[in-house]
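I have a structure I would like to understand better, so I am pasting it below and will then ask my questions one at a time.
For this depiction, one protein chain was excluded, whereas all remaining protein chains were kept in their positions.
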Amino acid sequence: MRRLIVALLCLGSGVLLAEAPPIAGRWVVTLESFGVPSYYVMTLVQQGDKLTGDFGGDKLEGTVSGSEIRFRAKDEQGGWEEATARLEGGALKGSITIAFSNDPTHPETQPFTAQPAPLRPTRPPRRHDFVPTTFHRQFSPAIPAVLTIAPGDTVHTTTVDAGGTDEKGTHRVRGGNPQTGPFSVEGAAPGDTLVVKITKLRLNRDWAISDDGIVDRGLDSDLAVKMKEGGNQVRWRLDVQKGVATPEKPSEHLARYSVPVRPMLGCVAVAPPPAQAPPGTGDSGRYGGNMDFNEIVEGATLYLRVNVPGALLYVGDGHAVQGDGELTGDALETSMDVELTVDVVPGPGGGGPPRMENATHIMAMGLDGSIDGAFKSATSNMAAWLSDRYKLTPAEVAQVLGTAAEYRISEVADRNAGVVLKISKERLATLAPPSK
Amino acid sequence: MRRLIVALLCLGSGVLLAEAPPIAGRWVVTLESFGVPSYYVMTLVQQGDKLTGDFGGDKLEGTVSGSEIRFRAKDEQGGWEEATARLEGGALKGSITIAFSNDPTHPETQPFTAQPAPLRPTRPPRRHDFVPTTFHRQFSPAIPAVLTIAPGDTVHTTTVDAGGTDEKGTHRVRGGNPQTGPFSVEGAAPGDTLVVKITKLRLNRDWAISDDGIVDRGLDSDLAVKMKEGGNQVRWRLDVQKGVATPEKPSEHLARYSVPVRPMLGCVAVAPPPAQAPPGTGDSGRYGGNMDFNEIVEGATLYLRVNVPGALLYVGDGHAVQGDGELTGDALETSMDVELTVDVVPGPGGGGPPRMENATHIMAMGLDGSIDGAFKSATSNMAAWLSDRYKLTPAEVAQVLGTAAEYRISEVADRNAGVVLKISKERLATLAPPSK
Amino acid sequence: MRRLIVALLCLGSGVLLAEAPPIAGRWVVTLESFGVPSYYVMTLVQQGDKLTGDFGGDKLEGTVSGSEIRFRAKDEQGGWEEATARLEGGALKGSITIAFSNDPTHPETQPFTAQPAPLRPTRPPRRHDFVPTTFHRQFSPAIPAVLTIAPGDTVHTTTVDAGGTDEKGTHRVRGGNPQTGPFSVEGAAPGDTLVVKITKLRLNRDWAISDDGIVDRGLDSDLAVKMKEGGNQVRWRLDVQKGVATPEKPSEHLARYSVPVRPMLGCVAVAPPPAQAPPGTGDSGRYGGNMDFNEIVEGATLYLRVNVPGALLYVGDGHAVQGDGELTGDALETSMDVELTVDVVPGPGGGGPPRMENATHIMAMGLDGSIDGAFKSATSNMAAWLSDRYKLTPAEVAQVLGTAAEYRISEVADRNAGVVLKISKERLATLAPPSK
Partner (left out) sequence: MRRLIVALLCLGSGVLLAEAPPIAGRWVVTLESFGVPSYYVMTLVQQGDKLTGDFGGDKLEGTVSGSEIRFRAKDEQGGWEEATARLEGGALKGSITIAFSNDPTHPETQPFTAQPAPLRPTRPPRRHDFVPTTFHRQFSPAIPAVLTIAPGDTVHTTTVDAGGTDEKGTHRVRGGNPQTGPFSVEGAAPGDTLVVKITKLRLNRDWAISDDGIVDRGLDSDLAVKMKEGGNQVRWRLDVQKGVATPEKPSEHLARYSVPVRPMLGCVAVAPPPAQAPPGTGDSGRYGGNMDFNEIVEGATLYLRVNVPGALLYVGDGHAVQGDGELTGDALETSMDVELTVDVVPGPGGGGPPRMENATHIMAMGLDGSIDGAFKSATSNMAAWLSDRYKLTPAEVAQVLGTAAEYRISEVADRNAGVVLKISKERLATLAPPSK
């Protein structure tokens, strides 16, 4: 982390010099292999003709000669990179030879391009009103941004429901969690953490669609037999004033049944890395996506690792209310009025599944093809967070989790099950202060 | 359920007649096969020389001739029972031929013995102070009761910690969750539900033992490598006045770490059926046992299906505080001051894993060798409960669970993982009133 | 099945009439919703002006009036379709209103287009030699076919290894199981079954790449600690003459280690339905894909449900040899010489995960995010197969599986785990003959 602060200072002074395009600073390197880009963040520190710094986590050493640089970086497992590049029009262009640590005897050479990592804009935060006209059914790094916003900015927009119907009841797009966005965030470089705070999340129509069956992950053989007729659509009335939901045509025993609404976003995502096939909007992963966690509500903050320049933020799949797990396969699906404030923190937030925070807790998600796997994933994600942020040793992590773990089963309806491990901020307040 | 109320009325009138030993009423039938008893509840209704009623859930019809009865019962899958018996000294003795529905062509004949199901005592509730002198490491139907109490009674006692050490620090018994009890509950017949309310649960010493590793169910391969040195004992100080726990010799980053105590019982059990090998006190099942659920605290009520006459209630394994899942393999293990009030409800509470209740929620536990399996088990248990108690159809169950499910991961440290499905009483209040 | 044979006869006679474009016959209906096509097979039987038949599994009734048709179809759960269309240039064009059974009160209307289902060509089978020039990293319905072949035809081609390197050692494409194809199969309509027989599968170079770690699904916490240095590339020498593989630079204890090669295809796939995001070539599903099952060798036959007209067959990811499960995350990855014969069977082969057959066994695959789930999936797939093909009742299925089930764990290295349930043809030979 310290490394990056130094880098930004250098970069800052470089900017002041204006005319002389600086080599020192933070760069986003793009390596293309057969048309598919991979991104790395590189930090260069120049002292005379000496170059030091970091390339994608590997320490580098090299030299500067005029507008040419030359460096070699290496990791601790035997992998290394060797590059030469020339500063042209503000970009570095050249070639790089990479030997991956798991196969160091077969290095490959490819073109090297680097752009200066965008600086965090210094203008005051703005508020954007964005009216969506198209909606997307994949979390893709290839879809052009519909709007570019800056860290600190707030964007106000709307989302259609999971079936593609908007607040006026107009069917706008084929169903399957169509998304609003993507929003590009200036200065978000691959490896950074995008911070998404949901500042407002409100119902904007008076009905929702749901279901009356239970998904397979909830069914033992007894319940499967009982539920064999399930899976029919149920329409709910949303009383936006009173904040309660009731079945529109309730069956006998639900005649008086009502449940307070608690609007949430089923999907918040950044674009995943270009090397992977763009997932559909029913899927989830390290990029976030269709997490269906009922604490992603107004006031919640999400931390998502940035994979492509600009991050490309998607939101959608609003639920008026959802029980834990989204047991019926869909919650009370409805359109939504959404307001988000975004920020960018240099450096990774773990690299695992998403992390979250609200007024009372920090929360680490786990995602896997089984609940057992998601449980391990959430535990590992939180353990890494506590270790990064509070410098806890593994034995200390165990003691904190053993006394303070709160697990929620967020999602069982989709390909990935989700488990969330929460730690109360009251407990964290008795730890040493988090590291910067 | 109605059936049982009728039966009790008959039984009641029989008791009034006093001299003439009644045939009508509720009986506990014992069938012994090669020395292993099985229990059934039988309800007989006599009208002249006609006999009707129910044998272990199967409708029966028969005749009374003096002190002799003769009946045939059958289920809907082709199984049947045929018995003749004679009333002798208040008991029914004779023989029964049983054809199980999965093999109706191979009936077996065996001796038949029935005792009147004990009536609920009418004396006012009592309070018992019980000082344990022996502790048990199996939940066994063969261990004689240390005390017999009546429905409505309260018993005050103490438990040793999981390692067998009592409130004075004396090591009393080999570790492994040694239990206080068993307490026999008058009138509890196999098939009934034992209701155990924890009226008081307090710390009675100022230290606890725990661990600094994480159990296998919480470890992915990354965390396994980090945690490989874990599993050492950690001693905690319990400040009973302030109600907080702190590590006795905290390592660097836990110097100020503290956590409020929330005393809980790791184990509450009835004896399992005699046909099964008595489980050790680290295990759990339909009989309850080592559930390690951190909401089994003062104020909680448990519902456990009775398997043997008298139920045989065991308690132990107090935790000063425990995070969800008992992630370190043991919580803050300590001795405990316990007060319980028991009751018996005729008829089953599901027959699945335990159910619970507190001021705000009803809770259905699921237990299985995987968290995924425990999730299904909890869902099925709650679905059956909602269907029994509120007459919800499967589609209605799905709608309630879809909007109101709250899942907790109770236990990952033992052979069975546990998941608990909670439903808020606020939601239940908008359903039709529960059936009696 | 009978229905389809009737349909083909009608269609046959229609073809003979030549001039009068027939309405009777088998049609592929395309419905587009917001640009995404869905396909249905429709069978029309005309008797005078009466129309009967089947629309996507729902029985239909209607009328013919000149070149106009009008029909209504319905399923047994309350869903229905109503269409009117006109024969224009050999295609039917019109509109359809669909009410899905789970929401019958909200029908939607959309354009209706149908093309005659292509007939099975009557020319003699051909052999195609195809030299691939491009390779694909997604199983996509949107990639144009590189070659169109007919049922009965044989195609001979080559595949690059999982890393994208061909038989000459040339790196041709970015890694990740790049595929040869897709091949379009004439006459393959959505809902049909594509039959792919691997007639020849041979090594075409003398080296392979593999790994020396174990994937997470194989690691308990003990083994995770031991394996923490794993994951390095290992190069193997393939002795094509002798048919054995040996590590190129073996470590001490593997100095003499050798293993017979058994060339297999890690990937065989049809294009999945267009409504789903095209999966990457590391993934698997009902479309087949990266199944990594070591019995997909020369002589094996695969049955894959067709999702789009022409099926679009992909092959790739050859392995010189692979232990069960692909435990190291990759097998002995190499390029391959492949020869396939394809066929098309009208009507579905289950609709679940792929089915296979070799000289000795029929095999039903299960795919899921856990091995436990894949086990259920394989069992259900085989139960459906035995029921369809041999008319076994559920109780009969249980008796056959109970005595003859052979389970293999095919794959643990990817997102889906795979389990295969095999039944020996010797056992099947004692069943009644399969239905046609």
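Going in written order, the chains are labelled A, B and C, and every chain counts its residues from 1.
Here, a contact is a pair of C-beta atoms (placed from the backbone, for glycine too) under 8 Å apart; a residue touches a chain by one contact, two chains touch by 3 or more.
All values derive from a computational prediction rather than experimental measurement.
Asks: Quick one: which of B:G94, B:P107, B:G152 or B:G280 touches the chain that's been left out?
Replies: Reading the full complex, the residue touching the unseen chain is B:G280.
Asks: Hey, which of C:M291, C:L313 or C:V419 is the one touching the hidden chain?
Replies: Considering the complete complex, C:V419 is the one touching the chain left out.
Asks: Determine which one of C:G25, C:G163 or C:P247 touches the chain that has been left out.
Replies: C:P247
Asks: Mind listing the subunit A residues that contact the chain we can't see here?
Replies: Counting only subunit A, the missing chain is touched by 216, 219-221, 224-225, 227-228, 370, 372.
Asks: What residues on subunit C make contact with the chain left out of this view?
Replies: Residues touching the hidden chain, for subunit C, are 210-214, 217-220, 222-223, 226-227, 229-230, 232, 234, 245, 247, 251-259, 321-328, 331-332, 370-373, 375-377, 379-380, 383-384, 387, 390-409, 412, 417, 419, 427, 430-432.
Asks: If you put the missing chain back, which residues of subunit B would it touch?
Replies: Spelled out for subunit B, the touching residues are 33-36, 101-103, 106, 108, 137-138, 164, 171, 173-174, 176, 211, 231-233, 275-281, 283, 368-370, 372-373, 415-417.
One rule holds for everything that comes next: only the chains that are shown with their structure count from here on.
Asks: Look at all chain centres (mean of CA atoms) and spot the one farthest from the centre of subunit C.
Replies: Checked the centroid distances; the maximum from subunit C is B.
Asks: Can you give the whole-Å distance between the Cα centres of subunit A and subunit B?
Replies: 44
Asks: Distance between subunit A and subunit C based on Cα centroids, please, to the nearest Å.
Replies: That gives a centre separation of 34 Å.
Asks: What positions in subunit C touch 2 or more of the other chains?
Replies: Where subunit C meets two or more other chains at a single residue, that happens at 370, 372.
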